[in-house]
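With one protein chain withheld, the remaining protein chains of the complex are depicted in position.
The first chain written gets the first letter, and so on, giving A and B; residue counts start at 1 in each chain.
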């Protein structure tokens, strides 16, 4: 149906260069031989004690570590999603001390003594949280990637009482982007739980 | 990990998706989320200039950073046989021979890849790498460049232009659409691990595992079966996951180089240049009609961007040849190479763009004729035969879509003269447009397995990018076998499973469904054979007469007795009974043409003093043949309409013409619709099976949901204000100055 062809003219020009380059040896050992000394600051770590989903955690994290990367890369709590890493999409929404916040803009170092709830901590054992149940029943997702963030945000939205109208729900859920556009079901699910 | 959280599936309400619990609990694993022991992290360094040659890359500083394992670049990389020479690169069709060229074709092109113990370490080290370039002249200015690129015929001309050059009514106008970017919520990501000599395993974000398998096996010269690709959960695609892009190759190369599993997730800004986009376009339409409103002819011209290293043509004028019965039709197109990443198919590729121009022009014509735009369309739609091939449409219900949609939105309340309805500073208008898409179908395989416990597993390699493929498989298996849904598991998105095409172009379910149903028939035939050894009456049982339940099988005819799985397995040596089937389009494609269609209606409010546009209502009525899962199907169409709102009103990626850089390429700079931008979208279906397309009678839906939305909104803005806005997106500034 669609055409996709490679334009020749540019690669013909590069051919000489890359044939020569392909011959460069590339072992990791050789790679380190000519390292010169530069002042590159070493990583710094910091011990942090916090509670995640009712479990106490003691972590020694890179000071640069965000809560999002801590959850996903260190603690295997991958339910919290990375959609932009810059506070522009809401996929990483979690609750800290009961408030919805963005874990991508939260440093682990700033969390001592805090209580974090992620999507993994929302259900009561096998019993789903009513918002999770409502998202299923209202089909409030498609690909599911923004869903944990939507649900964490939706739970907060109901707790905050921002559910008086469709317009209010929509405004207070606008910090959670959904590229599949499953906004119909998301609003419906929140209405259902808010009742 | 057990993929679709199957242990919990009995808790799932009947109306939920098969994978719903995994998604709402965060347990479903997307590509970057698998736990792979020893994994290290890769972060990209990209070019700071848009064209030139790399003179030198300074990596020394980065090597000193804590945790760095290795740095790949054009002078330090593993052997990739598929990039060994010019011919092989061309044959590989991967586009960018990453690290096998020192040429820079666009800003943001990968020039190095840092591999480190942690993500923080890799990210910091990547920031320490610099490069010297010999800069070359570049161009990212589509608007200034396209006039100099000549048009070429796109398809055979129908009739002649002369025949209608004196048409009584003529609309002639130009339309532009800025670049749009897919931006699925999950950024493209790969975990690559070489698990043995010449064997690699990939957890990959893709819309087609078999396609990744094919490309990687080709590039690395290893047997296809040595490449395992797992994509069980895919966080959206919209076309960006249809190709294998450089990020996947780099992850595989890095893993080969450092001999460890490597995880590479693109950053959001990288998503704007490395995994495609809908190209910026220009179109010109000349549309003629006679005094009765019958179209006498059309010229449709289109140009769009491509990269300087690949020719991508998305065929914007194709839809001109599909919808209306033009006796005279001339379509021409051209592509404009610029120093940008290569564009690719994005939801409703080509047609979505072309449709905006055509449906806007028809709307404009309707006002010239002072005729209702629905009536004008009905007069000209090619309802019986595909105007291109001449074959009869197998089914085509766009007329019913129009009728239903008009009723739902109360079209009769629309004023034919624009600018008539106001509410304070707000002007209110109605608009509509239609969309169409050819209903494709390709070869796909599925298998169905019954185990001793009486559980069914339906399997395919096809991915489910959120369209509900898995749920449809479960529904089809349930309908074909009779087995309760909570006893039917689904496994998909793995290249070890029966092969299937990529999920795209609205062909997924239409292709796969037949295979599932055929596999069900085969399985029942097998069961009947085994059953006949227990009860002779089963000997003549047709597959259609066999029913499965939780505990055993029964034969609908002759009151044949129930046979429990326990009894059945006394006659079966294998641990499971399995049937696999492949289905493909056949003769019906010679006889018929196939299409899906949709009619989109909306009411918009336009603020006369601030230029703000608000979509108050959006009604979409679609013909996708038989609807297999109503909720996910409606969700897909409403989601596409939300995409249409974005396309119409806000989506726009610009580049700085002086520096060749994308501007604001992140989710704060690139706006797509948030919850507040969309009304509750009202979706309905004709829901009549197409008897010829496949066993289910289902046609695709993914594209028609968006095709036509943008025009419907632009047409409503005209009805509200009298301003004909032909350049997307229609941001408030364009409304104010329009």
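Everything below uses one rule, namely that a contact is a pair of C-beta atoms (placed from the backbone, for glycine too) under 8 Å apart; a residue touches a chain by one contact, two chains touch by 3 or more.
Everything below uses one rule, namely that contacts and distances are computed from a predicted model.
Q: Unshown chain, UniProt name, "Ethanolamine ammonia-lyase large subunit", "Simple sugar transport system permease protein", "Cytochrome c-type biogenesis protein CcmF" or "Xanthine dehydrogenase family protein subunit M"?
A: Spelling it out: the chain absent from the display is recorded in UniProt as "Xanthine dehydrogenase family protein subunit M".
Q: What are the shown chains that the omitted chain is in contact with?
A: Displayed chains contacted by the hidden chain, ordered by label: A, B.
Q: Which one touches the absent chain: A:59, A:75, A:105 or A:194?
A: Counting the whole complex, the residue in contact with the absent chain is A:105.
Q: Of the listed residues A:53, A:66 or A:132, which contacts the missing chain in the full complex?
A: Considering all chains, including the one not shown, the answer is A:66.
Q: Write the list of chain A residues that the hidden chain touches.
A: 41-44, 46, 62-64, 66, 85-87, 90, 93, 99-102, 104-107, 109-110, 112, 153, 156-157, 160, 162, 170-172, 174-177
Q: Which residues does chain B use to touch the chain missing from this display?
A: Against the missing chain, chain B presents residues 48-49, 66, 107, 120, 123-124, 127, 425, 607-612, 614, 649-650, 654, 656, 658-659, 661, 663-664, 666, 668-669, 671-677, 731-733, 736-737.
Keep this in mind: only the chains that are shown with their structure count from here on.
Q: What's the distance between the Cα centroids of chain A and chain B, rounded to whole Å?
A: Using C-alpha averages as centres, the distance is 23 Å.
Q: Give the list of chain A residues in touch with chain B in this complex.
A: Spelled out, the residues of chain A in touch with chain B are 1-8, 10-15, 17-19, 21-22, 24, 26, 28, 31-32, 34-38, 40, 42-43, 62, 64-65, 69, 72-73, 76-86, 88-89, 91, 118-120, 122-123, 126, 128, 132-133, 135-137, 139, 141-148, 151, 166-167, 169-171, 173-187.
Q: Quick check on the complex: what are the chain B residues that touch chain A?
A: By the definition above, chain B touches chain A via 8, 11-13, 15-17, 19-30, 32-33, 35, 41, 53, 60-61, 63-67, 69-71, 74-79, 83-86, 89-90, 93, 95, 97, 100-103, 105, 118-121, 124, 128, 182-187, 233-238, 257-258, 265, 267-268, 306, 308-315, 318, 337, 344-345, 349-350, 438, 440, 465-468, 505, 631-632, 634-636, 638-643, 666-668, 672-676, 678, 680-681.
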